[in-house]
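One structure, pasted below without further comment.
Missing here is one protein chain; the remaining ones are kept as they sit in the complex.
Let's turn to chain A:
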Amino acid sequence: MKEIKCECGHVNPNGTVLCESCGKVLDEKQQQPILDMRYEGTARRSQTYKRTIIDKIWNFFSSVKVGVALIIITLIVSALGTIFPQEKHLSLTVPAEIYYKERYGWFGKVYYALGFHDLYGSLWYELLIASIGVSLVICSLDRAIPLYRALKKQKPKKHVSFLKRQRLFAETDLHDADEKDTFNLLKERLVNKRYRIMEDGENLLAEKGRFSRWGPYVNHIGLIIVLIGVMLRSVPGFYVDEWMMIKEGETKTIPGTDKQYYLTNHQFLIETYDENDNEAYKEALENQGAIVKNYQSNVTLYKASESLPGEEPKLTKLKDYEIRVNEPLTFDGFSIYQMTYKNELKSMTFGLMEKDTNEIFGQVTIDLDGPKRIYDLGNGYQVEILSYFPDFEFSNGEPSTKSGDPNNPAFAFKMITPDKRDGELSFTSIQQTIEPFGENKYKMVFQGADTVYYSGLTVRKNETLWILALGGTIFLIGVIQGSFWYHRRIWVKVVDNRFYIAGHTNKNWFGFQKEIDEIVDGTGLPFLIDQSKKSREKVNEG
């Protein structure tokens, strides 16, 4: 590795632009009137090595231009993903391809074809985010290490050319006598403004807020931790996302817990607001109708003890809880959330009626979960259920059931009465009654139904949350560190009765100049001039 030795005797690594020690320009190509101080003119790998493939990849990702381009692409693509709803937010009954085409026309078709219907879970979106992550790591390493070296090694004694080519600069001649006084007065004022002072003879470096320079790197580390947390989600065991529909009165194993936990749902509740809650709501309730106040499942959580296969597990009660929206039940890293509900038929009641007289000879209440075969009504009256279709439909001319849920129950009844000993057949569903063997004397009339609530609960375990929290916290600390404080430096140098003073800040020059003005004011030194303005004016003239 080629090293560069400066006049002042300091040996700098290959690629260094400004001497780490005295600040003299080493790379003579750098001839602009104001020095580029961004990374202290240190040797950055990306600016020094450009030959091998690894160099090229490194240089690609270490470029902020590339980083910003990746951010902007992600931003635009993410925005496109919000034009139409994402597939996973719709509960589709038809294939997504058809849905997008029919609902949104040709544009919907293109949208689907390009994969925007499931953008955020798609591989190329993930790759985009991942490349931002790679860029972050490389970019930070490329800059942080040399910057750290440079700031650590900096000396108060700088080359005059270094001071002259700072953005804020002033020089003047002083007499021997004032020289010491001015120097000391300046020093005192700098200390009052809470600058740290380093001195070497008649060279002085006043510095504050250096730690803010690490802000960006700290915040990038935070972001990387967040990205790692997001990736860990796909590792088994870190993330559980399950779903259960549980009926009032039912006890079920909680999915995702390896049959270790059981839940009983005692009751599901919906409450709505009324004026007694607050008279200020009156207007809104009139305008908007009913507004829901609470969704709640009253549950009991159990832990199952070890049991042999096939044996019923023994349940130990852990706790009673009222699960509400925003108040999940939590245990052992799991959380159970109130998400939805449904209301379903539980039982139906029919009366056995003689059609001519409308007289009723008894009632049967059928539990839709498990109907009995025979209901004896006494006095020779009896109803038999020949078949039961919980979710009735005709398919190919045959009665059948779509599902096991009692959405549309239908029954084939056999009604046995003292005068019809062989029984009459009737097929009864909610919409209609069919009498397959001709006109009957009796019929089953619908008299009422009971319903039951199901609570729709999400079961989730997310072992990556603490990683996200840690990353988020570090990110915030880094951003605040880098943006609420600034790195300000003032160099003073006296050579042969000539007094030089120069200033640099990494941001907010206006405030910095104001601060230096206050420091310099009344010391007999001239105010510092913003040389970037001068050079801009020169350009304008020329």
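What we mean here is this: a residue touches a chain if its C-beta (ideal position, glycine included) is under 8 Å from a C-beta of that chain, and two chains touch if they have at least 3 such contacts; residues count from 1.
The rule we apply is simple: contacts and distances are computed from a predicted model.
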| item | value |
| --- | --- |
| Identity of the absent chain, which is to be given by its UniProt protein name, from "Signal recognition particle protein", "TRAP transporter large permease protein", "C-type cytochrome biogenesis protein CcsB" or "Phosphoribosylformylglycinamidine synthase subunit PurL" | "C-type cytochrome biogenesis protein CcsB" |
| Among A:326, A:358 or A:432, residue touching the chain not depicted | A:326 |
| Residue touching the undisplayed chain, where the options are A:57, A:98, A:191 or A:292 | A:292 |
| Option from A:51, A:65, A:194 or A:373 whose C-beta touches the chain left out | A:65 |
| Absent-chain contact - pick from A:11, A:191, A:284 or A:495 | A:284 |
| Absent-chain contact - pick from A:74, A:408 or A:429 | A:74 |
| Contact set of chain A toward the excluded chain (per top definition) | 38, 64-65, 67-68, 71-72, 74-75, 78-79, 81-82, 86, 88-89, 91, 120, 241, 273, 277-278, 280-281, 283-285, 287-288, 291-295, 324-328, 335, 337, 339-341, 456, 458, 460, 462, 465, 468, 472, 475-476, 479-480, 483-484, 507-511, 513-514, 517, 530 |
